[in-house]
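One protein chain omitted, others in place.
As written, the chains take the letters A and B, and residue 1 is the first residue of each chain.
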Amino acid sequence: MVQSERRLKRGRQGEFVSKHVVARVEDIGPGERRVVTVRNRPIVIFNLDGEFFGLLNRCPHQAASLSQGIQAGFAIAEVPGTERCIRRGEFIRCPWHGWEYDIRTGQSWCDPESILVRRFKVERVPGSELVKGPFVAETVEVSTDEEYIYVEA
Amino acid sequence: MPELSEARPDGGSNGTALKIDCDVHPGVPTVEALMPYMDDYWVDEFRNRQIDGLEIATYPPNAPLSCRPDWRRDGERPGADRDQLSDVVLDTFGSDIAICNPVYGGLVALSEQMAAVLCRATNCWIAEQWLDRDPRLRSSIVVPAQNPILAAEEIERCAADARFVQIMLLVANELLLGRQYYWPIYEAAQKHGLPICIHAGSMYRYPTTPSGWPSHYLQDYAATPQLFTAQMQNLMSEGALARFPGITFVLAESGISWLPPYMWRASRTWKGVRGEVPWIKRAPSAEVRDRFRVTLQPFDVTDDHDRIEKLVEQIGGEHMLLFSSDFPHWQFDGDDPVPSAMPEHLVRKMRTDNPLSIYTRLREDK
Partner (left out) sequence: MSVRETILQTVEGSPGREFIIDSDIHPEPYSPQSFRERLPARWREHCETYGDPQRGPYAALTGYPRYIPRTSRRDAWPSNGGLPGSDLELMREQHLDRHGVALGVLEPLGQGSWTRNLELMGAVCSALNEWQLEDFVAHEPRLKASIVVPMEDAPAAVAEIRKHADNRDFVQVQMNSLSEEPFGRRKYWPIYEEAVSHGLPVGIHVGGSTGARTGGGWPSYYNEEHYSLVNSTQAHLTSLVLEGVFEHFPALKVILIEGGIAWTPALSTRLDRLWSRLGSEVPHCRKPPSEYVKANVFFSTQPMEEPENPEDLLQIFADIGWNNILYASDYPHWDYDDPEYAFKAPLSVEQKRKIMFDNALSVYRLD
């Protein structure tokens, strides 16, 4: 198990961020999601067709847990009769008041300019890389021949 | 086509800003006055059956609101005297142009044919008896919304006369106004660049509230803003706003102060159920600011400078208000329809710039 808490770089607000191993790749299948806690922050990790994305699990509106919402596509239309659903499964709808967030960007669609869910960088990394650091394993036992998901937070 | 007014719409560039009153009500005295504009069949129908008294239920002629006491003339329908209207609205209130909204029985008739005949006659009567005689007057086209095909034909007929500057609909009809049923009206409006004025007044096809019929006229009139909110929700929800991007909707005699809470609530709901109406692409509050304008009277806001500024900020800014006296309805006393605390920058905007920006026909300097 790797345990180096080496500070990597600074995030947007100037805070230090580090890389936290949070799950094995196969723990979160395509279309699935899982909530992890990293440095006391609840983060919901989504797997969209093998790509991983992480959002703070707190709706900017009234703080509902986004992980309890449904994943859906985005409805678009010019006028009635032209409605279509695009990017199925790539939006999370808040379980309370239904605001829609783009899982890839954290952007809200009702007010894209001002409402954004905090996004965390989520990537996959082969176990063999982990020994090189600067990864922090949270709750996951890691071994070198598997693939892992890490969050920068 | 008659000559346009000598009043020169100039938008104020030379310092003598054109002042426009966007809602005044000439009264049709009796159905007899419209007979010259009907064919014989209808003249006989009205005469032989003694059909008269076609003032709409929203404005009972003797109700205090329907005519300011000092403007009442014994034995006359409110607003029926053209000289009085010109004297008060243009001379006393100091406007250069007034837009007539003749609210009469054609708008509410149960028979589509009678509706069409009355609306057509009303438009002809306005043109000949009012617009021809005072070049400072303009009018809305009144249409039989009971039959949108006939309504569109009437728009086509009147649109050739540039003194008709918009189309008027009542705020409560057979169906809510966003429905595709009405789109022929909007096709014609968009084609001719005419705003749609939605004016207070009801066909009384449904109880006047979602919870049944109240006992009093006062309650019906008090509920008018509710009808406006219903139409705004429906125009958005049915995609009419999206389908006719060229049309500006004027809320006339609606009151104003109900707008912010409506905009906030409608926006909150939309954020949650947007997928049901995906053609609404931005929050209803943004749609309102872009696509709707509202007339001044009845001014239902506390007459206080800061409150007025705040309200105007909330509804979207100084471009939203259109000056109106609502003559002869009794909405205010004295000689100035502008509330005393109205900030000066808003007065100029609502009397001149805002009307000119939507009534393109007032800009066509001939």
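Miscellaneous remarks
Keep in mind that, in the parts below, a residue touches a chain if its C-beta (ideal position, glycine included) is under 8 Å from a C-beta of that chain, and two chains touch if they have at least 3 such contacts.
In this text, all values refer to a predicted model and were calculated from it rather than measured experimentally.
The hidden chain makes contact, of the residues B:29, B:184 or B:260, with B:260.
Considering the whole complex, the residue from B:33, B:65, B:124 or B:162 that touches the absent chain is B:65. When the missing chain is restored to the complex, the residue among B:95, B:122, B:237 or B:352 that touches it is B:237.
For chain A, the list of residues touching the undisplayed chain reads 61-65, 68-70, 95-98. Where chain B meets the missing chain, the touching residues are 63-65, 171-179, 202, 205-219, 221-223, 225-227, 229-231, 233-234, 237-238, 255, 257-258, 260-262, 264-270, 272-273, 275-277, 280, 285, 298, 300-302, 310, 314, 330.
As a convention for this text, only the chains that are shown with their structure count from here on.
Inter-chain centre distance (chain A to chain B, centres taken as mean C-alpha positions): 52 Å.
Within the complex, the chain A residues that touch chain B are 72, 75-80, 82-83, 97-100, 109-111. For chain B in complex with chain A, the touching residues are 180, 238-239, 242-243, 268, 270-275, 278-279, 283.
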